[in-house]
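Note that one protein chain is taken out, while the other chains of the complex remain in position.
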Amino acid sequence: MTAVQIAALVAVALGGTAVVMAREPARQALVASVYGFALAILFLSFQAPDVALSQIVVGAVALPAMIVFALRKIIRREEVDRGEQ
Amino acid sequence: MSQRARMVVFGAGVLGFAAVLVWGLGGLPDFGDFAGRYGQYLAQHSLPERHATSSIAVTTFDFRGADTLVEEFILFTAAVGVVALLRVERASEEVPAEPEARRRPTARSGALRSLITAVVAPTLVLGINIVLHGHLTPGGGFQGGVILMTALFLVYLGGSHLAIGRVSPMAAMEASEGVGAAGFALIGLAGLVIAGAYLENFLPFGGRNHLVSGGDIPLLNIAVGLEVMGALLIVVAEFLDQRLLMREGKL
Partner (left out) sequence: MSFLPYAVAAWLFVIGLYGIVTSRNLVHLVVCLSVVQSSTYVLLLAVGYRTGGTAPIYADISPSKEVVDPIVATLTLTDVVVEATVVALLLALAVQAHRRFGTLDPNEMGALRG
């Protein structure tokens, strides 16, 4: 096992724990983006460039964006409800 | 069940599960000693038989094409599910889509808008490049489709919404998704009709490292790229209350 693989594995384990421990969804979206990059580096060190490319475009860009969109929809509904009361 | 009792049950369950998992994983061959012969056979026969240099692409679309067909339809179904959930909600609710009078550019600062506008075209070209070269280098329909979605989404970020001439953008994206999903299945049917087996590679294979090589793998890459781009753009548009894909003047 090369040093890059060991470092990437440790980073992924710590990143996963950080994603679970971040209780606020808005903060969790950013931590998930960093976790996605750590996973991509791990996949690159495992000699799988296709998977790393997939993980970068999805886990670091599309997934946090969707979390933020869902939060926006929820917050907007709460504003409308509070405005109507 | 109270929270404390639930945590006790979970703790006992997860400890037992982790013990069995670690014991099971310990029985695997050592890391790096994988001796599976099917994978090696596929890797060695992808270049001589299909003239495509990326054996991952050949495995995805040719040797294991049926798995990719099912995965692609999972993606299609999930996108349809999101549309069904959120569009029905909007039809019957009090929270309106943003009215036309209040529509203004998404990004407030001019510098940000200029930067985003400058980046849209290179991203589009990058996405098309990755889709078309999927059988030669790392990439393909899945990755390129997400990049294409990002390029079109950047148009919304830099401006105020996406307009495609006189065609309704929402209909264009839905058509793209449908053409991609159906295209994959129909190319498989063509393989059945022409070559005798579903998803059998029936086009000429071309030379090594050529852009047109690998039989129908480039066509399948294009179909998947269209489908992924359409599906993700529709999902994002539904979350943004369809502000992303509005025609001039009305939804």
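Labels A and B are assigned to the chains in the order they are written; within every chain, residues are numbered from 1.
The working rule: a residue touches a chain if its C-beta (ideal position, glycine included) is under 8 Å from a C-beta of that chain, and two chains touch if they have at least 3 such contacts.
Remember, it's a predicted structure, so these values are computed and weren't measured experimentally.
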For the chain not depicted, the shown chains it touches: A, B
Residue, one of B:136, B:199 or B:223, that touches the chain absent here: B:136
Interface residues of subunit A (partner: the chain not displayed): 1, 5-6, 9, 12-13, 16-17, 19-20, 22-25, 28-29, 32, 35, 39, 42-43, 46-51, 54-55, 58-59, 62-63, 66-67, 69-71, 73-74, 77, 81
Contacts of subunit B with the absent chain, listed as residue ranges: 3, 6-7, 10, 14, 17-18, 21-22, 25-26, 28, 30-34, 36, 38-40, 42-44, 46-48, 53-56, 59-60, 64, 67-68, 71-72, 74-75, 78-79, 81-82, 85-86, 89, 93, 136-138, 140, 142-143, 145-146, 209, 228, 231-232, 235, 238-239
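Heads up, the rule we're going with is that only the chains that are shown with their structure count from here on.
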Distance from the mean Cα position of subunit B to that of subunit A, given in whole angstrom: 18
Residues of subunit A that touch subunit B when the two form their complex: 1, 49-50, 53-54, 57-58, 61-62, 65-66, 69-70, 72-73, 76-77, 80, 84
Residue ranges of subunit B touching subunit A (in the complex, touch as defined): 31-32, 54, 56-57, 94-95, 130, 138-140, 142-143, 146-147, 149-150, 232, 235-236, 239-241
